[in-house]
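As you look at this complex, bear in mind that one protein chain is not there, while each of the others sits in place.
Note that the chains are named A, B and C in the order they appear, and that numbering of residues resets to 1 at the start of each chain.
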Amino acid sequence: MAQAETLFDASELTVSMGPQHPSTHGVLQVKLKLDGERVLDAECVIGYLHRGVEKLGEVQTYGQFVPTLDRMDYIAAVSNCLGYCETIEKLLGVTAPPRAQYIRLIMTELNRITSHLLWLGTHAIDLGAITTFLYCFREREEILKIFENYCGARLTTHMFRIGGTQYELYEGFQDQVRTFIQDFPKKVDEYETLLTENRIWLDRTKNVGIISAKDAIDLGLTGPSLRGSGVQWDLRKAKPYCVYSEFDFDIPVGEVGDTYDRYLVRMEEMRQSARIVSQAIDKIPDGPLMAKMSKIIKPPVGDIYHSIESPKGELGYYIVSDGSTMAYRARVRPPSFVNLQSLKKMVAGHMVADVVAVIGTLDIVLGEIDR
Amino acid sequence: MKEKFSTQFVKAYSFLGQNNIEVKKALIAEILTFVRDNTILPCNYLADETAVHWPKDEEFEIVYILYSFSKNEYVRMKTRIKEWETIESAAGVWTTADWLEREVYDMFGVRYANHPNLKRILLPEDWVGFPLRKDYNVRLQDVEWVRKHLGIDSGQKYYVGEARHEDPNYITPTD
Amino acid sequence: MKVKRRDLSLIKRLFLVDLIRGLKLTFGYQRPSANYTEQYPKERPKIAERFRGAPRLNNDPVTGETLCIACNLCALACPEHCIEVGWERDPAGKKVLTTYTFDVSRCMFCGLCEDACPTPCLELTQEFEMSLYGRRDMKLDRKTLEEGVQPVIYLK
Partner (left out) sequence: MDFVIDNIIIPLIKIGIVFGVLSGVVALMTLAERKVAAFIQVRLGPMRVGPHGILQPLADGVKLMLKEDILPAKADRWIFTLAPIIALVPAFIVFAVIPFGSTFNLFGKTIALRITDLNIGLLYVLSISSIGILGIILGGWASNSKYPLMGALRSAAQMVSYEVALGFSIMGVLMISGSLSLVEIVNKQKEFGWWFVFLQPLGFILFFVCGIAETNRAPFDLPEAESELVAGFHTEYSGFRFSLYFLAEYANMIAVSAMAVTLFFGGWLRPFPNVALPGFLGLLDAPLMGPVWFAIKVAIFLYCYLWFRWTWPRYRYDQLMKIGWQWLLPLAIANLVATAAIVLLFVRKG
């Protein structure tokens, strides 16, 4: 860049945003090159939360690895759990019984709502609307209570086991979920009252961090970030897993691919999730919770890739088995990791305040990026 | 479909309903470009790129998991390289591969040729060794790194086996 | 399904409709009945029955003998290897529990040990106040596990 283009000072200002910064959502560090307030370049430094999950997968048995995975994307622990359990089930050639499948689906969708609520809250806080955050947490709390009642933990749930789920539904589960699901769309309307039409929100999110559909695919963006760019692709529809094919729901897509579109997509996804849950809650079949399988999990030699639509995007597991009780290689395809790569492209030429908005809109979880 | 690269082609098979294609590594970038741009199964999206270490053969298996939006189909491309060999980077084909390859380099030490920015991504720059190799000693490295950078003895030091609680030297590093 | 992008119409923009609607909402929430806070130490939270909290070794309520049969399954199931079971053979050749160590500092409360336990002995209880002053104290021995962790009571 020619020096004459800089406005006040010929030298660029390098600001290290993070790893301790209010809105980097964890321990992300972004090295920003600034010209005044304008971002010339952004480089992400990650790995502060690296715990070697993939290595752990090689030294723990298949069953033991599940709770470790909950710590990856700790906002959407149920999704992690579901993806992994399904992968191993596929490798073993077993299917979870329908009752377990339904419970899995309900829990995963509720978890998607919690994940999106947390995203909305933090995203709003990044843009200065602090109150939305608390409202989101209020609703999130209700879901976490359901989780707690069901499996005994709120965040890192370890809800499912390979072959089904461990826990029977508790008494009053359906009522609790139903009450929540009935109220929830109204609550989403409230968030929308605060944000969707607010002029400040519009100014802050429209035309910020635009990414075209072609670029999005090239960058491997998945999940709401991809759909915000107008690509109608959701693994729940494209490659239905669990029992998603039995339910009726829409996939919201955006037009422009800016922060506002991604925001709208996620808001609509919350409604759709509630819709799926309300369909599923009345149809939970009776039956066993665990598939018939041996206690010791020894999959055949081979490899498998299975991916699900986590709230953040495509969460894939690539497992190589050598026939023992532990995976030979347990690879996780983390959606946040791949999505974060697009930050550089999205923020170039924007202001410092937009960097925060874009980080928020990507909905990253550092536990998953660094694993 | 793969006639064009018949010399490079090893085998194609299906395992548990998932398609695998094994190819040789020499022309990998051209093959990947072809896979991306062909009309039969245009895999325009690289879902994942990773590696598996096979120390017996001193080999890495590089795995590309590809997806075709138009055909709704996953394909796995695999290629094998010797531990000391380099492989052509896919970052020119899909931008996604940039970080994914950096991670593979970080974890396995696979050297990519023509990669825009091949350096460690998750681990610190001065980390020794590549953790996801099967012959890597996690604890030794960790203890050394912690001692060097934090100036304390790592709590992992005595975490060597089943009997660690009985080990008279087992000290938790607080207090 | 396309999402609906909104724009502010001129009238709405001029009369600050969007801003006022937001203000109305937040104003309404100031009513005391909307309050969601739980005054934690004063008000005890309602813990779910299945909550996975502090571990406990149950004794037979009648005889007071431990229910543990020293099968070591919990130690094998634990992903973090934080359970150590010590046993010896009694004259009849039966395993008898001698020591039991549970390192809560490494525990991630996944509940696998509870699942593995063939008797109703090992249980993750509803007790959640487990803060202690040092990591050394977090290695619970058999006695603590049978009696339960005693939390520091926070007054006021």
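Going forward, a contact is a pair of C-beta atoms (placed from the backbone, for glycine too) under 8 Å apart; a residue touches a chain by one contact, two chains touch by 3 or more.
The shown structure was predicted, so the numbers you read here are calculated from the model rather than taken from an experiment.
Note that the undisplayed chain, when the full complex is considered, contacts A, C.
Residue-wise, the contact with the chain that is not shown comes from A:Thr131, picked out of A:Thr131, A:Gln174 or A:Gln232.
Listed residues A:Phe180, A:Trp201, A:Phe249 or A:Tyr328: the one in touch with the omitted chain is A:Trp201. In the complete assembly, the contact with the undisplayed chain comes from A:Pro22, out of A:Pro22, A:Pro285 or A:Pro300. Remark: the omitted chain is touched by one listed residue; of A:Glu54, A:Asp73, A:Asp303 or A:Asp354 this is A:Asp354. On the side of chain A, the interface with the absent chain consists of residues 13, 15, 21-23, 36-37, 124-131, 133-135, 138, 194-195, 198, 200-201, 203-204, 351-356, using the contact rule stated above. With the whole complex as reference, residues 19, 22-23, 25-27, 29-30, 34-37, 39, 156 of chain C touch the missing chain.
Following the convention adopted for this analysis, only the chains that are shown with their structure count from here on.
If you average the Cα atoms of chain A and of chain C, the two centres end up 24 Å apart.
Per-chain CA centroids place chain B at a distance of 36 Å from chain C. Counting partners per residue, chain B has no residue that reaches two or more other chains. Looking at chain A, one finds that none of its residues touch two or more other chains.
Those residues of chain C lying in contact with chain A across their complex are 1-8, 12-13, 18-19, 21-22, 25-26, 29, 36, 47-52, 77-79, 108-112, 115, 124.
Taken together, the chain A residues at the contact with chain B in this complex read 46-47, 50, 52, 54-55, 58, 90-91, 93, 217-220, 231, 233, 238-239, 302-305, 307, 314, 316, 318, 320, 328-329, 331, 333, 337-338, 341, 370-371.
Here chain B touches chain A in the complex through residues 15-16, 18, 20, 44-48, 50, 52-53, 63, 65, 69, 72, 74, 76, 94-96, 98-100, 103, 107, 120-124, 131-132, 138, going by the rule given at the top.
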